[in-house]
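Notes for the one structure printed next.
Left out: one protein chain. Kept in place: all the others.
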Amino acid sequence: MKVFQRSLKYATIVLLMLTGSVVCASSGDEQHRVGGNPIDTQEEINAYIKHHLQDSHDFTFYTNGETGTHYGFPLPVILWDGGIKTFMSSKFHHGETVAESGGSYYKLYHGKVYKTDAEGTITLDDHDHPTNTKPLDFSITKSVVGMLLAGLLMLLLFSALARGYKKGPIPSGFARVLEPLVIYVRDEIARPNIGENKYRKYMGFLLTVFFFIWILNLLGLTPLGFNVTGNIAVTVCLALFTFFIVQFSGNKEYWKHIFWMPGVPVPMKIILMPIEILGMLTKPFSLLIRLFANITAGHFVVMSLIALMITMKAVFGPVASTGMSLVLSLFISVIEILVAFLQAFIFTMLSSLFIGMAVAEHDHH
Amino acid sequence: MYNLIGAGLIVIGGGIGLGQIGGKAMEGIARQPEAAGKIQTAMIIIGALLEGLAFGALILGK
């Protein structure tokens, strides 16, 4: 065990040195043990990765399996259950105890808050889903912290860039890196897809979403263990923004093409209408699924490769398995850096493409 | 079990599609290197659309 821990530490240090803080999505979490037992079976690793992919109510960097202590900090829980109830997530003790607030009892079960009785009994149905009621959960969870962090970062960086222009037309320092990115989004994404005259109105949304997704994707690759853009609620929200912007900016031509396709016979128009309406809905759906699935798959693969260290130890020995996992996870992590950018780019690109379709002036053929 | 077969089929289909897109894009770039940027962008967009389709099917089937 000692050798394993040391090799893991070594691996972590090497990874950090090699790729900055970008690689190694939560290698520290690998040491997490449940009830003093090390995670070393396939099922436990799977469960652990699943746990990571979900949102959580506290911030845990490291858990000492032998003593069962968690290193990290709790986050505030805000519930709406016939009135606002707030308390710190430390009350849950990582799902081990029942939290009491305002006369009601709550318990964490697989990262979600359920209302229970005083003993914290959770009844499960046939599909292992709890039948307890779920209060509306507006907690400042890990993902919300990630979003706030990303938002704060963006505000700081780009308001600095904006202020830099007051001093002179050419920015200096780090702003010099940011300016080409802004120009890239404007000239490569917005302008060609939306059109020269109309792109300006949508720049605020496109730029914000691009950098928001990108920064969150990159944050997900840090050992902090964020998985914000791999969270279905987040991507649904992003895609809905695009959806509403597209629908609200759609001109007469756009709606005409959906409900009464010009240039085809009447029966064809009737057949095309539901297809077009379906197409209107599948566009944001594919947006949200793509982002979610890419990031989730990326995290899953990186964590599985890091877990190779444990699963392959019996076959290859600690050194060989560590080396193998190191090389493979490094490789995938580098690809994930590319994917982080690519997904932000594609989300913005397709959003602007859809907006462009909605605002385009069709010349009748 | 059936889920896994379905996922395999989706991956096969998606793989064929992505291969077609990538291969044709390469051909296009080889034929017209000066249009490489445009071809690349179009390739990524079509690839993304295909990817969305495949992921959608995977998620719906899961």
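Lettered A and B in written order, each chain numbered from 1.
Simple rule for what comes next: contacts are C-beta pairs under 8 Å (C-beta built on N, C-alpha and C of every residue); 3 or more make two chains touch, one makes a residue touch a chain.
FYI, contacts and distances are computed from a predicted model.
Of the candidates "3-methyl-2-oxobutanoate hydroxymethyltransferase", "TRAP transporter large permease protein", "NADH-quinone oxidoreductase subunit E" or "ATP synthase subunit b", the chain left out of this view carries the UniProt protein name "ATP synthase subunit b". Across A:60, A:231 or A:348, the single residue that touches the chain missing here is A:231. Touching the missing chain, out of A:84, A:124, A:162 or A:271, is residue A:162. Residue-level contact of chain A with the missing chain is found at 54-55, 112, 127, 129, 136-141, 143-144, 147-148, 151, 154-155, 158-159, 161-163, 165, 169-170, 179, 182-183, 186, 200, 203-205, 207-209, 212, 231-234, 236-238, 240-241.
Heads up, the rule we're going with is that only the chains that are shown with their structure count from here on.
Averaging Cα coordinates per chain places chain A and chain B 23 Å apart. Chain B contributes residues 41, 44-45, 48-49, 51-53, 55-56, 58-59 to its touches with chain A in the complex. Those residues of chain A that touch chain B in the shared complex are 188, 282, 285-287, 289-290, 293-294, 342, 345-346, 349-350, 353.
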